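Reading through the structure tokens given below for one structure.
Note that this complex is displayed minus one protein chain, with the remaining chains in position.
We just call them A, B and C in the order they show up, numbering each chain from 1.
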Amino acid sequence: MKGKVVLAYSGGLDTSVILHWLLEERGYEVVAYTADLGQREDLEALREKAIGIGASKVYIEDLREEFVRDFIFPAIRANAVYEGRYLLGTSLARPLTAKKQIEIAKKEGAVAVAHGATGKGNDQVRFELTYHALSPGIKIIAPWKDEEFLSEFQGRKDLIEYAKAKGIPVRATKEEPWSSDPNLMHISFEAGELEDIARRPRESMFEMTVSSKDAPDKETEIEIEFLKGDPVRVRNVTDDTVKEEPLSLFEYLNEIGGKNGIGRVDIVENRFVGIKSRGVYETPAGTILHIAHRDLEGITMDREVMHLRDSLIPKFSELIYYGLWYSPEMEVLRALFDKSQEHVTGSVRLALYKGNVIVIGRQSPESLYDQGLASMDIAGGYDPKDAAGFIKINALRLISNTLRLRKDVSKS
Amino acid sequence: MKGKVVLAYSGGLDTSVILHWLLEERGYEVVAYTADLGQREDLEALREKAIGIGASKVYIEDLREEFVRDFIFPAIRANAVYEGRYLLGTSLARPLTAKKQIEIAKKEGAVAVAHGATGKGNDQVRFELTYHALSPGIKIIAPWKDEEFLSEFQGRKDLIEYAKAKGIPVRATKEEPWSSDPNLMHISFEAGELEDIARRPRESMFEMTVSSKDAPDKETEIEIEFLKGDPVRVRNVTDDTVKEEPLSLFEYLNEIGGKNGIGRVDIVENRFVGIKSRGVYETPAGTILHIAHRDLEGITMDREVMHLRDSLIPKFSELIYYGLWYSPEMEVLRALFDKSQEHVTGSVRLALYKGNVIVIGRQSPESLYDQGLASMDIAGGYDPKDAAGFIKINALRLISNTLRLRKDVSKS
Amino acid sequence: MKGKVVLAYSGGLDTSVILHWLLEERGYEVVAYTADLGQREDLEALREKAIGIGASKVYIEDLREEFVRDFIFPAIRANAVYEGRYLLGTSLARPLTAKKQIEIAKKEGAVAVAHGATGKGNDQVRFELTYHALSPGIKIIAPWKDEEFLSEFQGRKDLIEYAKAKGIPVRATKEEPWSSDPNLMHISFEAGELEDIARRPRESMFEMTVSSKDAPDKETEIEIEFLKGDPVRVRNVTDDTVKEEPLSLFEYLNEIGGKNGIGRVDIVENRFVGIKSRGVYETPAGTILHIAHRDLEGITMDREVMHLRDSLIPKFSELIYYGLWYSPEMEVLRALFDKSQEHVTGSVRLALYKGNVIVIGRQSPESLYDQGLASMDIAGGYDPKDAAGFIKINALRLISNTLRLRKDVSKS
Partner (left out) sequence: MKGKVVLAYSGGLDTSVILHWLLEERGYEVVAYTADLGQREDLEALREKAIGIGASKVYIEDLREEFVRDFIFPAIRANAVYEGRYLLGTSLARPLTAKKQIEIAKKEGAVAVAHGATGKGNDQVRFELTYHALSPGIKIIAPWKDEEFLSEFQGRKDLIEYAKAKGIPVRATKEEPWSSDPNLMHISFEAGELEDIARRPRESMFEMTVSSKDAPDKETEIEIEFLKGDPVRVRNVTDDTVKEEPLSLFEYLNEIGGKNGIGRVDIVENRFVGIKSRGVYETPAGTILHIAHRDLEGITMDREVMHLRDSLIPKFSELIYYGLWYSPEMEVLRALFDKSQEHVTGSVRLALYKGNVIVIGRQSPESLYDQGLASMDIAGGYDPKDAAGFIKINALRLISNTLRLRKDVSKS
């Protein structure tokens, strides 16, 4: 035995084969580890499967609450969105999964950590940057970048054959012509027939949301309350359902968002490893919160704070997407983003309707919006004549610039 | 007579009174000028009204084509969106209106230009910065910032009385409890009952779009072709309608977008003059093009170009919103934005459905998306093992940082 | 009496006349207030002068320590520099002066504050934005923007005549052909003969620094120690002088910097009010600290933190220059900047020599610099072969881009 390795185990074909391979071909003791991020799998079956293959121990960690509170909510607070559209559901999950894996590795005295992410994707980067950041020097086993593994397993067929040969159970279910990855925040779809970017995904592929066509003909009206940028209360105005804890609140928004066909996105995005890839996502709760949060900022955030912050959203989102959640630059950026949220408190009313999230009202004890400019009166009022000076002074540069251009023209 | 003044004339109560006031109380000859930006008014009636009040001449300029081609399309190319949501329909119109007004003033040998925008809004800034930039030193008459005018007219009531006294026709129609401003790109609503930001706009207010509830139960499928970032062709896949000119293409998208309930936004935004204001907008064509354009960039734009450009969208949009269309900083920024569009050529298929704009496919002769990474093979292929080095090198900083943190901890 | 006004009083001709004018022509009781920011004037004489003119009370506040600790040091921590060259000595002083003035106004129950800054400069903006931010609604009297005052006083001659007529003492000293404004951080010169931007300032103008030509022929060697970005200790290596308190440390650096001809800058800068202006500055201590601090960051700051932060220095500096020290955007930006300084601890050795500040060594307990990459070994070492993968993956985008360009060419 070479010592223990903690493997991020999904229960699927790849990591099941990897588990066995680490054991038999590499001579490790394997501790299987699965993060419960709300992917709604039969985690007990998964435990048994891991044991059956040969894992010496199985950790199944319920990280759902932490995922919502410490990963999803900070992203919502930041209006994080990659390349203008992707709400980062997978990107946010990986650092948490990897962080817990490192904790287990330490506890178990493991000599290595392993994951089954492919060598062409973002997830390998997110896993490994987190491993390196949290446990410098730790040995990382990434079979899909391992020469021997790659030469033994050239495709799915090899994996299946290996599994059969080794008595690893293979799901009887027909393989779908795409791969998917669900968690609390979203489900992502990629590969297979989705690689044809001119082709619309089949309706049957979607899992978290109904088609807008099948959504109710009546609006679902809700109210979301935020405290310093975090959602703290959701109320269904129609039936008065109320949810206040991060996890239950988020699950509830997924439920009603899904029923109303909210949060589908279909994009071609840029991976950190330099290639373009097509992803389709369903993010019901995330989409609702993103829209509500932006709206509340409209009344509670100072203009210059917003414009400065907005210019940094692409960077913030890129850091998440690239797997740099645990990085010094994220630390300094979060200091700014969190500071910007101090007054983002209040509530937003929304109508959910066939794919639409419609803002229908908002209010805040921290509002900077001033109906009738009442508090301006306290400060001497808004005098339109001030605007004349404001404009004239702002125009001086433009005037100088134009006079120069004319001089240039008159010389030529 | 003090000379001529060119007045931006809308035909409404305010500018009608201003026309008369300039004439009678200020002693100017008044040239009325109306920009046709697609606001769908009876422009001939407006001409007669201006003459009736006393205008010595009336210019009605059809700027629709120029508006679409030189103002709306550059904004679409830039993905311009103010504070994350507003597509800038009014902001884009003002500099064009003002530019033409200055041209008329020069042609007419006018001594001044005048407008009827209020002293609390953005439009005064947009008008006047453009005047200053294009005609340094020109006299600007802005009655709503003029002490005498303000003391004479303290509200709508005073205007109506003045109009009646002077024989200026006042529209019989009941005044709506909001003000609106339509052009080709959008219609904006503000003030009146909309000042209550907790209140949802009445359905009857909307003009360009139907409610999603009243939209067809069937998707409208279209294909939009872009050339270097500009839309050059729209095809309705169902009925094979094709539009290729900027204006007709844009009007057609407004039509089918409106029918499908697309492009409503309700926000509280930050004015350049430092106050927050609630605006409701309908922007059907702009919304469709915005979404389609972003999607096409997904397959045609380099990642680093996109991320850099994305960080500058807030600035670009701010410049438009603030009325700095004609400014040196816009010039340099447009150089970058336009350069970024050189390869944004291709087409996007969309389904319009009850407020949703759903991307259902895209293709491009300039695509950087590589199904199966085929052209990577030309360049020696994508080797997953390279990713190992990539990740390790990227992790070095993180490792150093963590080792330092540990050292700090061990010392404390 | 209309009540009290607190006047920022410098003792010079302008504010002496203003003091009298407020008293006699406006009917206020005037409380004179002078901030001691290290301008090295006879403050007792100033007090007597104010009383002599008619001030009911005089506040002379020693703000030197606070100025260094809470204004200069944060700017040093941020590497703040306006338009690449100006270290912001005046810009940093104004918000502090104005803040204390507001405190006095509150204590005195004053109805207004007044200052003598001109209507074309930056200082009026810095004073007044601070007044507004710290005391919304307070009445501000700015005679140099007051119509009556301006019509009464069209130039220096009018001020002198008024002073003579009213028995206000006028300094016998010949007026210099420029105006200057000293404080602990720097002395600034502008106007008068300096308005000729092609003309070199006279050597006799400078006050804080000798000419490099007159500086010692021997280097002065010092060591500066920083803690979390703030200088906490300066040691003269030659004579072992040690200074550890913010104020004494800063004054000492001014002294030895000045002796070595350090910190002169001559620039044309852009004022917030839209005009260009020429300024000449002497900032000995600020220059030394700026250089030393940057150097220490070189060994203690993560690369990505630095690059991100560097992109925000222009904004940070602009906020200071524009008078937005007390603003919500400064708050959020400072959160990021301060976070970035957590590890900027260590010391830098410098040689001062005839205008040059030469870094000759640095060390830090928080260093990320790794001689021989020793700690890399802990983390598995630096493997040059990793660099191959790193480069290849980074090149993928470039390869795709070039292949596309070729395709474009082959089609044309």
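Everything below uses one rule, namely that a contact is a pair of C-beta atoms (placed from the backbone, for glycine too) under 8 Å apart; a residue touches a chain by one contact, two chains touch by 3 or more.
Keep in mind that this is a model prediction, so the values were computed, not measured.
The chain that is not drawn here is touched, among residues C:182, C:246 or C:355, by C:355. Listed residues C:306, C:320 or C:344: the one in touch with the omitted chain is C:306. Among B:202, B:339 or B:406, the one in contact with the hidden chain is B:339. For chain A, the list of residues touching the undisplayed chain reads 302-304, 343, 365-368, 370, 375-376, 378-380, 382-383, 385-390, 392-394, 396-397, 399-401, 403-404, 407-408, 411.
In the full complex, chain C contacts the hidden chain through residues 79, 83-85, 118-120, 124-125, 128-129, 132-134, 136-137, 142, 144-145, 147, 150, 195-200, 212-213, 217, 264, 266-270, 273-276, 278, 294-295, 298-299, 303, 306-307, 310-312, 314-315, 318, 324, 326-328, 349, 353-356, 358-363, 368-373, 376, 382, 384-385, 387-388, 390-392, 394-395, 397-399, 401-403. Where chain B meets the chain that is not shown, the touching residues are 132, 136-137, 139, 273-276, 302, 304-305, 308-309, 315, 324, 327-329, 331-333, 335-336, 338-340, 378-380, 393-397, 400.
Everything below uses one rule, namely that only the chains that are shown with their structure count from here on.
Relative to chain A, the most remote chain by averaged C-alpha coordinates is C. Chain A and chain C touch with mostly matching residues; of the residue numbers seen at this interface, over half occur in both copies. Inter-chain spacing, taken between the CA centroids of chain A and chain B, is 31 Å. Chain B and chain C have CA centres that are 40 Å apart.
The mean-CA centres of chain A and chain C are about 42 angstrom from one another, to the nearest whole unit.
With touch defined as above, residues shared between interfaces to two or more other chains in chain C number as follows: 302, 304, 378-380, 393-394, 396-397, 400.
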